[in-house]
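Only one protein chain is missing; all other protein chains are in place.
Right after this comes subunit A.
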Amino acid sequence: MKKLSARRRHPLAAVVVLLLALAATGGLYAAFAPADKAQADETAQSLAIDEGKKLYAVGCASCHGTGGQGTSDGPSLVGVGAAAVDFQVGTGRMPAQQPGAQVPRKKVIYNQAQIDQLAAYVASLGAGPSVPNDKQYNPEGADIGKGGELFRSNCAQCHNFTGEGGALTHGKFAPTLEDVDPKHIYEAMQTGPQNMPSFPDTTMPEKEKKDIIAYLDAVNGDKTASPGGLKLGGLGPVSEGLFAWIFGLGALIAVAVWVAARTAKAKKS
């Protein structure tokens, strides 16, 4: 004890105390924080809204305001609807890690039940598009060819021919659509997240959205075959040019060096 008190005036003492305090609060929070499964099987709508409100207060309110009215750090959530929440939180974009040109997709930190509760709460703030059901976004039976045409007309200018993504101004970007859940693609079209324009049913009927999802599933899904070999990112001539220089011409120059090194030496007489 004497040793400790002797160092209480040490310049780093304050830092040590702060670290201890943070560890203690964090540890206590972890111990007492509501466990996941507690809310899992609640079904009543009002209950979901209540639970969602609690989750909201912890994870979202700092940017979107305590009542979803929005602040200078985040837009108002009144009227964005459950679909927007399901997309933003379900793809890990929200809660955002840091402000920036665009919030990227990352690890999802809420489970689906919590996302539903958050969605229920946000939906209660004002009417907006609801989460689509499986029948709406299931690609089965949709017209892939038509979907391709729609995709090239409406989506490719930002997301590239087959949805590999592309750049927008000032560090913003259209993300790749590889490995995106059909539900989330549907919701993105419906709600127009971040820099994307929205395509509500009035401009793009449900069937067309389904066609687009089916097209993406066919050309950029798990089962998409690449008949020509390596896709090289599907990015077009830039990656092809790089490949031609490095692996094509690079290999040929290596071969040339090899051939030139193996010369028939004239015998010295």
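Quick note on the criterion: a contact is a pair of C-beta atoms (placed from the backbone, for glycine too) under 8 Å apart; a residue touches a chain by one contact, two chains touch by 3 or more; residues count from 1.
Operating definition for what follows: contacts and distances are computed from a predicted model.
Peer 1: So one subunit is absent here. Using its UniProt record, which name fits best from "Cytochrome bc1 complex cytochrome b subunit", "Acyl carrier protein", "ABC transporter permease subunit" or "Heme exporter protein C"?
Peer 2: UniProt lists the chain left out of the view as "Cytochrome bc1 complex cytochrome b subunit".
Peer 1: From the listed residues A:72, A:153 or A:202, report the one that touches the chain absent from this view.
Peer 2: A:153
Peer 1: Which subunit A residues would touch the chain omitted from the figure, given the whole complex?
Peer 2: 101, 143-149, 152-153, 156-162, 164-171, 173-174, 215, 218-219, 226-232, 234-245, 247-249, 251-253, 255-257, 259-261, 263-264
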